[in-house]
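What you see is the complex with one protein chain gone and the rest in place.
Presenting chain A:
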Amino acid sequence: MASLNIRNVKKAFGPMEVLKGIDLDLDDGEFLVLLGPSGCGKSTLLNMIAGLDSITSGEITIDERVLNNVHPKDRDIAMVFQSYALYPNMTVGRNIGFGLEMRKVAKAERDQKVQDAARMLQIDHLLDRKPAQLSGGQRQRVAMGRALVRDPKIFLFDEPLSNLDAKLRVEMRTEIKKLHQRLGTTMVYVTHDQIEAMTLASRIAIMKDGIVQQFAPPQEVYEKPANMYVAGFVGAPAMNFIPATLVAENGKLGVSMQRTAKGNRSDVFLALNDERKELADWVGRELVLGIRPESVTHKSEAELNGTRNLQHFDCQVDVLEPTGADTLTYIELGGREVIARVNPHNTSNPGETMDFMVDMDKASLFDPKTEQRI
């Protein structure tokens, strides 16, 4: 149980700056996911929290105790590695108990704790085996058991599920979530899988090039991405980015872009929410409309009369990709390919023109130069 503060932490390997000033504050019991592409410095940051890498500048504290010069073993953290890092020469039981053994916990107490942890992870029947005699999923559990048994202030996970097959990964993900709910311990979890991040996190820190792009709860990251990078990284299929012009029509602000319908090219106007008056400066300028596929659907008269800001337009259908639940419908807006999620019973054939509806409450606008959210 602990709060974790990372203040302006930088890391350089020689001349190469890998982390360029990370600030993250985590309350007791939170589940932080560090999400980002390969090489962005996630593991480096985690290793610094663990004390396995030195901190070039800045400060890391747990419960307001500065850890910069504290040895890993004295930080009261436990870590689960991507490779599991089980000691091949020791039995599962000894692997799990090794941390306690090093801390001179009496044998009887140690055995009891190993038993408890193993039972919690359903590996109590494997305690006498060597790691080589286990399946990938079982090794993963042993690695978790080794962390669990120490009852640390903070758990650190470095892509713990990435070596498992798809089905097992989903199972273990749920199990980690349950574990967090049961223990309520602060956890920091590194992954480049955005679904893991969305499902597990209480807050996500999206990293790129050693900088935190956005630090927010998953839903906020999804609905209000801070920039185009975050918007494109989270969600599948990815958010549609449509180059558009901001225009005022009949006293309403909206975005305008070209599309083809019934064989003719013409502009569509999609009105923005009335609250967005601050956009007045942007009238006549180019910007990027970001809209997720599920916010572009077939037109439904019933819904159009509701309170939400739903706009509609017609457009020629290019390609259909049925996925079962929805049919991904490819259209072209503002010269870009755009994916709409349409109910399979409301699709039109490729080449035909169909009526669509956009939920403009969910629209994001980005500055095309800085790629930041407007």
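Assume a contact is a pair of C-beta atoms (placed from the backbone, for glycine too) under 8 Å apart; a residue touches a chain by one contact, two chains touch by 3 or more; residues count from 1.
The rule we apply is simple: contacts and distances are computed from a predicted model.
The unshown chain of the complex is recorded in UniProt as "Glucose/mannose transport system permease protein", chosen from "ThiS family protein", "Alpha-ketoacid dehydrogenase subunit beta", "Sarcosine oxidase, gamma subunit family" or "Glucose/mannose transport system permease protein".
For the chain missing from the display, the contacting residue among A:85, A:183, A:198 or A:328 is A:85, taking the whole complex into account. Only one residue from A:9, A:24, A:48 or A:77 touches the chain missing from this view: A:77. In the full complex, the hidden chain is touched by chain A at residues 47, 50-52, 72-73, 77-79, 81-83, 85, 87-89, 98-99, 102-103, 146.
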